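With one protein chain held back, the other chains of the complex are shown just where they sit.
Labels run A, B, C and D following the written order; every chain starts at residue 1.
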Amino acid sequence: MALLEVKGLKTYFYTEDGVIKAIDGVDFKVDAGETLGIVGESGCGKSVTAMSILRLVAGSSGKIVEGSINFDGTDILLLTDKEMRSIRGNKISMIFQEPMTSLNPVFTINQQMSEVLLLHRNMTKEEAKQEVIKLLQKVGIPRPSEVVDDYPFTLSGGMRQRVMIAMALACNPKLLIADEPTTALDVTIQAQVLDLMNKLQKEFGTAIMFITHDLNVIAEMASRVIVMYSGKVVEESPVVALFDNPCHPYTIGLMKSKPDIKTSGEKLYMIPGVVPNPLYRPAGCQFNTRCEYAIEKCFQMEPDLTETTSGGRVRCFRWQEVQELRGASYV
Amino acid sequence: MYERDPKASDVLLSVRGLKKYFPIKSGLTKKTVGYIKAVDGLNFDIKSGKTFGLVGESGCGKSTTGRTLLRLLEPTEGEVIFNGENILTYDRARLRQLRTEMQIIFQDPYSSLNSRMTVGEIVGEALLEHGMVKSKKELHERVVSIIEKCGLSGYHMKRYPHEFSGGQRQRICIARALALRPKFVVCDEAVSALDVSIQSHVINLLKTLQDDMNLTYLFISHDLGIVKYISDNIGVMYLGRIAEMAEKNALFDHPMHPYTQALLSAIPKSHPLDKKEHIILQGDMPSPANPPSGCGFHTRCPKAMAICSREIPVFNAVGENHYCACHLYNP
Amino acid sequence: MSLMSEAIKKKQEANAKLDARHKIESPWTIAFRRLKKNRLAMVSLFLLCILALSAILADVITPYDRDQINLADKEVRGKVMELPIKNEAPSSNFILGTDELGRDIFTRLIYGGRISLTVGLVAVFLQVVIGVAVGSAAGFYGGIVDAVLMRLTDIIMCFPFLLIAITVVALLGPSIFNVMFALGLLGWTSIARIVRGQILSLREQEFMEAAEALGIRDSRKIFKHLLPNVMAPIIVFATMGMANAILTESTLSYLGMGVTPPTPTWGNMMQAARSIYSLQNQWWLWIPPGFLTFITVMSFNILGDGLRDALDPKMNR
Amino acid sequence: GSNDKSDSTDIQIPTETSANNTPTEPEPTEKDPALDVDKNPALARGNVLTVATTTLDGKFNTIMSSSMYDNWITSLVFDGLVTNDAKGNVIPSSAKKWDISEDKLTYTFYLNEGMTFHDGTPVTAEDVAFTYTAIADPDYDGSRGSSVADIVGVKAYRAGEVDTIEGIKVIDPLTISFTIEKPNVQKIRAFVYGILPKHIYEYDNWDAFKATMNRPVGSGIMKFEEFKVGEYVKLSRNETYFGKKTKLDGVIVKIQPTETATAAFAAGDIDLVNPPPSIESYEIMTSTDIGTVQEFVGNGYNYIGLNLRNPKLSDKRVRQALAYGLNRKLFIENQWEGFASICNTPISPVSWAYPASSSLNDYDYDVAKANALLDEAGWIDTDGDGIRDKDGIKLSLKWTAYNDIDWPINLVSLAKEQWKAIGVSLESELMEFNAVKDKVFDKQDFEMYNMAWDLSIDPDPTPIFGSDADVFGGYNAVGFHNERADEIFALGTQEYDQSKRAKLYQEWAILANEELPYIFNAYRDEIWGVNNRVKNIELGPYYDWTYAVKDIELDYVQ
Partner (left out) sequence: MRNYLLKRVLQIMPVLFGITIITFFIIHTAPGDPTSKMMDPRMTVAEKMRLKEKFGIDKPIIVQYVDWISEVVKGNLGYSWKFQRPVAEVMGERLLATFYLAAVSLLLALLIGIPSGVISATRQYTKLDYFFTIFALVGISIPSFFFALLLIKYFAIDNSIFPISGMRTIEASSWPIGAQIKDIIAHTVLPAIVLGLGSTASFMRYTRSSMLEVIRQDYIRTAHSKGLSERVIIYRHALRNALIPIITLLGFWIPGLFSGALIVEQVFAWPGMGLLGYQAIGDRDYPLLMGVNLFLSFLTLTGNLCADLFYGLADPRIKYD
């Protein structure tokens, strides 16, 4: 059985301009110990998905309006607030994109990290501090016994992100949600952090939901990938298949438009148009206005996720034809 | 030693011994107690119509270089020879004239546009200020023509920046910079803040414009993939100095400097099946206020030798058009 | 293939049309749109408009002359004498009663509003002019200019406001101009600080560097690039400053240091409430001016609050 | 003093010659409504008289105090050589008698025997000499300096040329004489200042002297107990008082803002209160039926001063026209509602110098007469703008008023309206009191102003209307010069027979009424709320409650 199974999840934001359907029917699952990558453009709903799993959208104007989130056999959405709190930071923990601002500036590293241990693991303050030092050591922070009493602002971005990781791993969670953990970091530091996460996953066997918009990072980290577009999952696939044989036109576009050290010379591929405003979603397929393979049908109805030959799923009427057309154009 | 004729005919811009120190002030009398050596002796040339890429970690002095070239910051030392003249000797009036020939595009499309001005005002303002248009009509025409060239429409002129997406805003920035028909443009992380699928739009636009208007770019980025795609020559900066500089293929195929090697290896693999050994650098970049003695990189360098902590390596040719500052290659 | 491209073309054309028709929204329009949704602020705005209108039209809508002493025969110690209709309770003749000289309170209230609003407006205008000038010069030029101007601001800021205001008014003699002068001259410090702070941070924004790179002149940088961006806090400050100025004027008037009688202001009309007798028995002497001061000040405060929300790009409901 | 809130420097102590009631111990009977604490909460405050004041400066020193309220304290704690009775006549106090020499230059005082200060030390002539020498000290910076200026030898003493004052002679421990430079009928009143015990107040430097001001020790009817700054002063009975002892256990003078004083009185918080006279104060004070109000005409008047140097105002007829053209009666009735009466001459009706009312023109409101007078004076409205003019000058006036109190504001408002009807335009200029004072008295730069005089017991008008007082800083700011008046003033100060003096001043009163250097406005009443438990108290213009302390009896319950 999957560790986490999300079904038909819809999270809306009720703003003064109207209802933002940030995610509008998302299904996926994460198995124990695996790394699921989630990619997609900015604003497509990756973070909201992650926050919904921890039920953290409720604070603002957001609301989970539909769907179920099954974690370890229970539907998270049905839990009381108290039960939910015992899961957060304990069984599911999260790392955020911005290491610079995700730590409370007025508390020391120890104060912030031991908080989790005191809460979920019933340690004494002294034990907790020892544990914090151990954890910091594990994530490769030099001089952990000194750093533990420092304030976050004395640490560099990479160190802070490592503190965040250590904090997330403090209770040996079954699921770790990493929401763009390296976007704010430099290449060399990013390499450090990714390396660390890989090592730790091997050690603890934690399942990781890895959110990013960098396909290269996905290649590095994930075993399975889901691609989101405008509040929906448009493709799900094992990582190799995704890179070798993307099915959804959006995924294809994404793959092509990324310049990397291997491509050069001719013009970069461009996906025309822009992501639809989540306030005014087009009818039919969300990608239809930008899709060069769109047909009339795509403007009328929304495709379902269908199984692909490479063991994934795709939300496109014409994925097979697209494969063929693409194959042709490649040659 | 880096020795080339700074006044060679094909060279548009030459930088010699450029230094920019920011004073660190402290105490009652605001006495200068030290310097942040943001840029500490740069030498490079940019050929007319070509693109020079500058890469390096955050804080290594890339932006400072870009700004100093335009004299948005006054350099501490050195020469910037543009069109055969040292622009550092210009007075304010001459400098204002120079503005029509050198321009800059910034990283953040949000903070680099004045939210209280319409697109038309933003783009046309400089034309008015420099008296480059005679009438309102001419102004209108020139603005329309430039923003259309940048992929926007004439009717966008009356709108405010907040009504545009990130990619469109960056186009406005580009239009603003190009309205004066400059010869040389500094692109300071011009695409770093943009989404993958939009990045390609902007990069293509920059390339098209370069071809159309015979522009010369200094392209600053920390994304090696993009730099490689767009540049002709690349300089790798570390702690205020250029560590290595070469024609782009030479650099990517045969990186000489250990830092370049590490940087390149830190790029996540572009396909899940790639076999890639990352060189994981230990620690963060040292502070430019307190740089290590000798070679700035020796504190993190996997190949550091005794001499590295004592002597600053010379920036020497290690191949045709390939320069490197490392004791490994010093005779 | 042709089918697809047609569909796309259609769609894209439609999009382009939609795009071109799109209403142009300046940041101000957006703010106003947001403000319109704030019911409390709109009510305040409406009230203020009514007050302003009645102040402007005071000559037309008031039943009596401002200082007219209304007399009536009265028996005093057995003798009938023509005396002012003093401190009379509201009636059909005097809808808010009369004051101690037999003047119509309603009439004086309307004229009082004229003074209060004028004092507020002029004082705030002065504050804004001085504050913006000082703040933007300090913020933009920095260095020694900044140091000197900010020290000056500190000095003025450290003045015990009421005490100095009273001293200034005592020095120049109480009059409407001196009150406005004192309020304006002493009240600009916070706006100067706000403007300076904003300009310091705006100066670091990339669009200012872009302006420098484009060779824009300093004056244009200040007036076209910087000031429009600090307008929002200035406007918010100005509304709150109006509230404050009106309140201070009424306090000064209450202390007898305000506008010269017989010119009515809400503050000096409220002086009637100094006696417990009026407080207990003659509500019409002090409730109307007190209430109007309160409502006006409150309206400005609510409006300012609403404007702050509306003008703050971070605020999202 | 001058303005309404101002002070009087006459502090006089009652002597035992006054009423002589045997003390009746209050016998609390439940039936007695006068002793029902529920009705009159004041009864619960014991045998202590509580008096409301607006300020206390803490200068409880007979030669330094400068406010009426501080004077209350000094007049209870100290006794002077002489004092006055309810009619204002000078009567003995610490001095049992005095002689004035033939040439009217030497005053010899004989002290009572057996008087002691509160610390038990006897009162001697040395203490008296000390007190008056202290006023003459070169460093002296109180307001009594003028009262010793005419004593022989003071000038030399002030200049530091001599160590003692020649004119002050201690003859024996109970006898002292003062010699002055020239005769002055009022001089005897300069000996009212309370005697300071030399052994306590003797000083090395002037600052040291002043440092003792808030801990007064004297020989008066009350002993000083406690002063809480900004709150109250507490006094207790002087058991060893030489004269008639008080029956009160103590007196508390307590700060109570004007705004709430009457309400506090009505609530029984205070026994005596002196609010601004008005029907409102009256009603509040009597609203709870626990007190009565004593009302009497004060020794003072308020007026509109006219700058007689100004060509517009130098003509008597214009001044009279302005008086006729202003309905002062209406104003006074409206403003003070029976607590003031119209004034037409600069002497208060309470004074022995006041003439028969019938001899005075009452300037009743008469627009026709006013117009006629102005026409006669040549002020005609030639250009039809409603304002009279003459020789190209418009008859428009500027009134400098001050803002501390409300009546001038109302009077200006009324005058503006009414003078419009006689073709005179009026502008007003409202200022703070000090600014008005500066403009009027120190610079004499004004057209008209309003103010009030609190008069001394002696009616001598020289300092206000004498030609010599027309100097910058002098009190004849309006610039009144009249030969006959100057004559009267000179005669008046040399005349030691009061009835003859009265004749002279009555002539002056009629002259002033005709000349109108001021437009006289009103004699205001003074009102005092007196709690029903306070017995044997009869207040008057020359006789404030401190004089009555020796007689007062209080009802109270334990």
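Things to note:
Here is the rule we go by: a contact is a pair of C-beta atoms (placed from the backbone, for glycine too) under 8 Å apart; a residue touches a chain by one contact, two chains touch by 3 or more.
All figures in this text were calculated on a predicted structure; none of them were measured in a lab.
Residue-wise, the contact with the chain that is not shown comes from C:Val297, picked out of C:Leu83, C:Leu183, C:Val297 or C:Ala310.
The missing chain, though absent from the display, is touched by one residue of D:Lys182, D:Lys228, D:Arg309 or D:Lys500; that residue is D:Lys228. Per the touch definition above, the residue from A:Leu56, A:Leu77, A:Val240 or A:Met255 contacting the chain not shown is A:Leu56. Think of the hidden chain as still there; on chain C it touches residues 151-152, 154-155, 157-164, 166-168, 170-171, 243, 247, 250-251, 254-255, 267, 270, 273-274, 276, 279-280, 286, 290, 293-294, 297-298, 301-302, 305, 314, 317.
In the full complex, the hidden chain is touched by chain D at residues 1-3, 6-7, 9, 45-46, 50, 55, 57-59, 64, 66, 139, 141-143, 145-147, 149, 207, 210-211, 213-214, 228-232, 234, 252, 254-257, 259-260, 263-264, 267, 269, 404, 432-435, 437-439, 453, 456, 463-464, 471-475. For chain A, the residues touching the chain absent from view are 51, 54, 56, 59, 81, 84-90, 93-94, 96, 98, 101-107, 115-116, 119-120, 151, 153, 164, 167.
Keep this in mind: only the chains that are shown with their structure count from here on.
Chain D has its Cα centroid 47 Å from the Cα centroid of chain C. Chain contacts: chain B has no residue touching two or more partner chains. In chain A, no residue reaches two or more other chains under the touch definition.
Here chain D touches chain C in the complex through residues 258-260, 262-263, 278, 280-281, 283-284, 329-330, 333-335, 338, 403-404, 406, 409-410, 412-414, 416-417, 428-432, 434-435, going by the rule given at the top.
Those residues of chain B that touch chain A in the shared complex are 57-58, 165-168, 195-201, 203-204, 207, 222, 224-226, 228-230, 252, 262-274, 278, 280-281, 283-284. Interface residues of chain A facing chain B in the complex, by the touch rule stated above, are 41-42, 142, 156, 158-159, 186-192, 194-195, 213-220, 222, 239-240, 243, 253-254, 257-264, 267-271, 274.
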